[in-house]
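Here's the structure we're looking at; comments come further down.
One chain of protein is taken out of this complex; the other chains stay put.
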Amino acid sequence: MNNMWGSTAQYEVINWPWPIAVYLFLAGLSAGSIIIALLVKWNRHEKDSSSIWDAMVKAGAIISPLTICVGLLLLIVDLGKPLSFYWLLISYNFTSVMTLGVIALFIYTPLAFVFMGLIFEDTIKENKLLSIFSPIISYIKSFEVYAKRIEYVLFGLALIVGAYTGFLLSANMTYPLWNSPVLPILFLASGISAGIAGNILVGMLFFKSSINKESIKYLLILDLRVILLEIPLLIILFVGMLYAGGNAEVAAIQALTVGKWASIFWFGVIGFGLISPLLIAFTALRNHAYKVGFILVNSMIVLAGVILLRFYVVYAGQLFTGA
Amino acid sequence: MSSNYTRRDFLKVTSCSTAIAGISCMTGTLGSLGAQTISGSTKFVKSYCEMCTSRCQIEGKVVDGKSVFIQGNQYSKGMGTSVCARGAAGHSQLYDPQRLVKPLIRVGKRGEGKWKEATYEEALNLIAKKMMNIKEEYGPQAVLFSAKTGEHFSHLSTFSKAFESPNLFSHHSHCPITYKVAFKHTYGTGLKRDFSKSKYILNFGHNLFEGINVSSTKKLANAAASEKTKLVVLEPRFSIVAAKADEWHSVKPGTDLAFVLSLMHVWLRDGKYDKEFVQRYTVGIEHLIESTKTTTPQWQEKITGIKAEVAERVANELYKAAPNCIIDWGHKTTTAKSEYQRTRAILIANALMGNIEKEGGLFFKKKAKTCNKLAGIDIAPTITNPDKHFQTPKTLRVDRASQKGSDNAFIARNQGVLMDIPKAILNKDPYEVKGWFMIRTNPLITLADPKTMKEAMNKLDFIVVTDIYMSETALMADVVLPEATYLERDEGITDKSSSKPTYMIRNKIVDPINNTLAGHEIFRTLAKKMGIDKDYKWDNILQYRVQQAKGNDKLLKELMSKGYISYSIPTLYYREEKYVKDFVNKYPNAKKYLDEDGLMGSMLDNLKTPSGKIEIFSQQVEEEFKGYGVPRDDNNMDVTRGYPYILTSGKSAIHTNGHTHNVPYLHMLMSDNPVWVNPQTAKKENLKNGDKIYLENDIGKEKGTVFITEGIRPDTFFVYMGFGRESSDLKRANGVGTNQSKLLPLIKGPVCSTMVTNVGVKITKA
Partner (left out) sequence: MSKKYRMIHDENLCIGCQACSVACRSENDVPDDIFRLQVRVETKGTFPNLKMDMRRQSCVMCEDAPCVEVCPTKASFQTNDGVVHIDESTCVSCKYCIVACPYNARFMNPVTKAVDKCTFCYSNRVKKGLDPACVTVCPTDALVFGDISDTSSEVYKKANENNLLYPKAHLGTKPKVAFVPNKRGVSYE
C-alpha cells in the first residue's frame, strides 16, 4: 500500500549522532589514560623525571580531565534542552545507567583534576597565571596520607567510566548491535588501548623525554596485548548476534555488509585500527627496529581506530536494526 | 445560535484590507487576514459533515469559539462517536490559511490567476449584471448551472429555475448515475442494503473501507470480520475491502458484467432462483433466460480472467445463502461503457435471489409518509420542500437530457450529462452557451479530458465559481466567491430515512471567518439583485427550515439541539414474518396491509415502474435503446481502446475526489498518488520503484511515479484519484501526483450516460 499514514522521518532519524560517538571516545580515552597513568605511577621502575614513564604519567594527568570536560560539554550541547541539563544533577534514577554514569563522573571529574594538580604541582607553582591555584594544591597535599587510597578510588572510577559507556548502549533492547554484554568489555579494552596510545603520543610530543629501546619494545608489546584482546571481543560480538537469530542475525549481516558503514568497519576499525598497529608492532619487534617514528605513527593509528570503532557502533547500531 | 439575518445583513458584509503591513499573502485567503479574536467557553454542536458526500453526522467541540475536535454524533446509532480521517480533519480545513475568504474578480487573462479582491456586494452586483445581460441577449439557457448533489444543489436548482435556465447539472454523470438510472428502470426507486444480517455478500468493487460512509463502513466491517458472513470481492486491485474479504478475485477492469451474466446463467440453467418471487413481483424473465443462454462460466473466464469453477461455485453459494444475501452494485459505477447492463444485471440478480425486503438483503427506505400510512398514526413528522413550486424549465437542454430520441433520453433534467458540455460549448450545438455558474464542484480534476473542458471554458463570457479553495476550476473563473465551510453555516433539514424515518440538520459550529456567506445566502441575494426572486417564499435559512418542517417547532428545536433524529419503529421487512408480526403488534392498523400469507408483499406489487413490477425486461428502454431492454453482453466491456495496459483509479480513506488534497492534516498523511505497477510488469517495462514515468494515450500524457506492488494485476495500473493538482494557490498539493482524468475520453456508456474511468494507456519512462 503506498504511504497514507504520513512521514516516517521521525522513525528514521539518528537519535544519538556524532556528538555521542565523540563523547564515548573521549570518555574512553579519559578513563584509559588515567588508568595507564596510575598503573605506570604505581609500577614505575625509575624515578628519572625525563623518562618515558614519567612523561606517560604527566600525559595521563593532562589528557584525563581535559578530555572528560570536552566530552561532557559536548553532551550538554547535544541535549535537546541543553539549558535544562542541571536536572541531571538534581534528579536521579538509580535504574538508569545514565544516572549511574552522572554520579560516577560527578566524583571522577574533580578527582581527575586533583590528580592533574598534584602531578603538575611544581609547574603550577612556577607559572605566574596558574599559581593562583597553589593554595588549593597545598590544601589537597595536606591529605597526602590518603593519596594512595584516593588513587585507588580514582582507578576504580576510571574503570567504571570506561565500562559504563558500553553499558549505556547495551542496556537497550532496541538495537541488536548494542544489546550485547560484550560491549562494555570491548569499550573498556578499546579505551585502555586509546589511553596507552594517547599517553605515548602526548608524552613523547609534549613532555620531551628520551626513550630507550627497552621502553619502546615494552610499549609495543603492551599495545599488542590490548589489540589482541579487542579482536576476539569483536568476533564474539558478531558471532553472538549471528547465533541469536531473528533481528540480531539480520542486523549483524547488514552491519557487516551494507553500505559505507560496513566499509568503515572493515577498512577503518579492523584494517586501520587493529591490523595495521599489529603489523607495525610485529614488524618492529621482529626486525628489532625500534624507531621513535614507529611509535608515534602507531599511536595515532590506534587512536583513529578507537574513534572509528565508536562511530561505527553508534551509527551502525542505529541504522541496522534487523527489522 | 440560529441565524436571524435580515436582508440588510447581507449587504453589510465587510471587506478586509489588502494592505496588511509587511505580509504578502495569497490574494483572498484566510492567511492574509490578521489574528482572529476569540471569546466564549466550551460547547458541543451537532451537525453533519461535508468532507465527502457520505455526510455523516458529527459533533463538533468548540472551545472559546474555535472548533477543536470533531467526532461522530452519538444520537445517530449507526455513527456512535466514530468519524473518519477526513471528518476529523474538518477544522484543519476550516483554519487553513490557504482557504479562500474574500471574493475575487479576475483582472488578468482567464486562467492566469490574477485577481483583485472585492466585497461580496461588489462581486454579487457584478454577477447579477453579467448574468442578466447574458439572459437578455442570448436567453436564460445560455447559462449553465452545476454542482455536486446535496443541499446546496437544491438551492442552486431553485436559483437556476428562477433564472429560467434548463441547463442544471449534478455530478451524477461522473459518479452514481448508472445505478440511479438502473434502479429507476428496474425497481422504480433505490434500495438500501442490510449488510449486518447478510450471510453472503458479493461485492463488485464497493470499497466502503476507502470510500467511507461511517455507518455503512462499520456495518460491513463487522460483517466481514464475522464468521457468519462470507464476503466475496471482485475488484482489479487488492484494495482494503478486497483485503477484508473471504475471497478476492481480481476481475479485469470493466468486465463485471460477464461475471454477473454467468451467475444468472447458472441460476437459470439449474432452476436455482426464487421462482415464486420472480413469478409474483417481476416481468420479463423469459427475455433474461434468452440473453443468458450462452453466458456460461467458461465464457466469462475468457473475459474476466476469473476461473469458471469460481463463477459456478459462487452462484451456488449465493443461492444457498439466499434470501439473506446481497449482490452489491457499488457506488461510483463508471467501470466501462457496458455499465448500464452491468448494474441492471446486478440489480436483477438480487431479485432472482428473492432478497427484496428480507433480512440481510435489500429494502426500501421507510420514510415518514410510508410508516405513518402503515401504522395509521403519525409516528414521525413529514417535511416538505419549500421550493417545490419552482417549475423546471422544459426547454431544450444542451445535452438534450430527457429528450426522446437523444442518447440522454433517460437522464433526468436535474442531473444532466457533464461530458456533453464541452462539445455543446465548442460546437455551439444546439445553441450558444455564454456563462457557467458553479458551486461545490471541480470538473477540471474530476471530469474526463480537462484539456477539452478548458478549451470550452475559454470560449465562455462569464464563469462564476463558488468554492473554499482556489481549485483548478476556480482559476478559470471571472468571479470566485468564497463559501463558508460546512462548519460555518446553518442549512436545512435532510431526510436520511433508511430502515426508520430519520432526519438530520446542519447546524453552524463556528461563526463564518471573515463573514463568508453560505451557498444559499449567495443564491438568495443574487436572486433578489437580479429581480427574479418573486417565487421565493423564504428570505433566510431559518425561514427555509421552518417551512421545511411545516411549522413544526418541536421537530426543529430537537434537530437544532440533537442534529439527528431517528424515530424508533420496529424494523420492518415486508417479506419477513418475524418483523411484520412485530410491526403489526405495535401498530394494529397495519393489519389491513397484510396478504393471506401474513406478510406485506403487496407493498411490492405497485412499484414506480411502467408495469408496476420489477422490470427484468424494460419495454421503455428497449424502445429507446434497442437491445438494452434486458441485461446482455453489449460488447462494451473492453476499455483498452487498443492500448496495452488499463489505468484504473479509486477512492482513498484519506482524501475525497478533487477536494481535500490541500487540507493540512490530510496532506500530511498522504501527499502523493504513485502509480501501482505489478512486479512482472515492472520487469517487462524495465521499471524500478520511484522511477518517473508517463502514462499516455490519444487523450493525453500524464506524469507519474512508479510504486511496485503485488496488489495490482499485471495488465493494469492504479492511482488514487484527485492528485496532479494544477493551482499554485494550493501550495501543498500543487504539481504533485498524477491526474488520471487527463487520460479519460469524453465518452458515455449507453442508456445511463455514465463517464468511464477505466481506460487504455501505454507507459514510458520519463
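In order of appearance the chains are A and B, and numbering begins at 1 in each one.
Please note the rule applied: a contact is a pair of C-beta atoms (placed from the backbone, for glycine too) under 8 Å apart; a residue touches a chain by one contact, two chains touch by 3 or more.
Note that this is a predicted model, so its numbers are computed, not measured.
Enquirer: Tell me which of A:79, A:205 or A:221 is the one touching the absent chain.
Expert: Of the listed residues, the one touching the omitted chain is A:79.
Enquirer: Any idea which of B:68, B:377 or B:766 touches the chain not displayed?
Expert: B:68
Enquirer: Out of B:120, B:195 or B:209, point to the residue that touches the absent chain in the complete complex.
Expert: Hidden-chain contact among the options goes to B:209.
Enquirer: Going by the touch rule given at the top, which residues of chain A touch the chain that is not shown?
Expert: Touch set of chain A with respect to the missing chain: 1, 4-11, 15-16, 75, 79-82, 84-85, 87-88, 90-93, 95-99, 102, 168, 171-175, 318.
Enquirer: Residues of chain B in contact with the chain that isn't shown?
Expert: 68-72, 80-85, 87-89, 91-92, 209-210, 212, 214, 217-218, 221-222, 224-225, 238, 240, 243-246, 248-250, 653-654, 664-666, 668-669, 678, 709-714
In the analysis below, only the chains that are shown with their structure count from here on.
Enquirer: Measuring from the mean C-alpha position of chain A to the mean C-alpha position of chain B, what distance in angstrom results?
Expert: The separation of the two C-alpha centroids amounts to 68 Å.
Enquirer: Considering the complex alone, what residue numbers of chain B touch chain A?
Expert: Per the touch definition, chain B meets chain A at residues 652-654, 668-670, 672-674, 676, 707, 709, 711, 720.
Enquirer: Provide the residue numbers of chain A that touch chain B in the complex, in ascending order.
Expert: Contacts found on chain A: 1-7.
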